[in-house]
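Read through the structure below, which is laid out as structure tokens, and then see the notes.
Every protein chain of the complex appears in place save one, which is left out.
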Amino acid sequence: MTLAIHNPASSAPPLGAYSNGISAPAGGRWLYIAGQVGVEPDGRVADGFAPQAEAAWRNLVAVLADAGMSASDLVKVTHYLLSPDDLAAYNAVRMRWLGAARPASTLVVVASLAKPEWRVEVEAIAWHA
Amino acid sequence: MTLAIHNPASSAPPLGAYSNGISAPAGGRWLYIAGQVGVEPDGRVADGFAPQAEAAWRNLVAVLADAGMSASDLVKVTHYLLSPDDLAAYNAVRMRWLGAARPASTLVVVASLAKPEWRVEVEAIAWHA
Partner (left out) sequence: MTLAIHNPASSAPPLGAYSNGISAPAGGRWLYIAGQVGVEPDGRVADGFAPQAEAAWRNLVAVLADAGMSASDLVKVTHYLLSPDDLAAYNAVRMRWLGAARPASTLVVVASLAKPEWRVEVEAIAWHA
């Protein structure tokens, strides 16, 4: 039982490091990861956009690991930024943590996150047989 | 094994083409579809809001089809617009592609999508026994 990728020629090709569709067969465990932000395990907010993105992904992968999973188990990732100007820096961080994984993804630019100093939030859904 | 719709009288009725709740029994396949935008399979961005919405839904249904599913298998759809003024045009496109399907839905207006010319993004989750 493994995840299947769906990138049909009849839809626009993926426009970044994601798959257009991923399906999971019956059975297996599902993990939901809360929106992770650029806060370190000691509670300090990382200074600047790229360090925040790095901390958010480090948190996300730590939650995956706690559930016995890794980036290759990601099915869906949703990314919230505060500015399109941060997109290139964000994608560099995202691709390093994703490795070869290409989960289904959505990225939107929102007005604000829960605290004014937070500049990125990333949540995820993962599955393992 | 089929999807069950939950529209209890004790909650506000659906305020559009959706159900307040949909539940799936144990088993079955789950498909996650990345946020689809108004880009054609050849990479061209559709010109104007309604053509973008049409292209985004065409992409979404193409991914469903690639997984052996159709609009009637949609469980949850999340819609991101850039302006409430586009809502009427969006709903016309959405309802044509949904047919009789009424997936659980959320619609929000965000500040921007990943590219400034994109005006709508739609993601979905589907299930088939």
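To keep things simple, chains are lettered A and B as they appear, and every chain counts its residues starting from 1.
Everything that follows uses one rule, which is that contacts are C-beta pairs under 8 Å (C-beta built on N, C-alpha and C of every residue); 3 or more make two chains touch, one makes a residue touch a chain.
Note that the coordinates shown come from a computational prediction; the quantities given were computed from them, not determined experimentally.
Among A:Leu3, A:Ile33, A:Ala53 or A:Ala71, the one in contact with the hidden chain is A:Ile33.
Listed here are the subunit B residues that touch the chain not shown: 4, 6-16, 18-27, 75-76, 84, 87, 103-111, 125, 127. With the whole complex as reference, residues 27-37, 39-41, 43, 55, 58-60, 62-67, 78, 80, 110-116, 121, 123 of subunit A touch the missing chain.
Just so it is clear, only the chains that are shown with their structure count from here on.
Spacing of subunit A relative to subunit B, judged by their CA centroids, is 21 angstrom.
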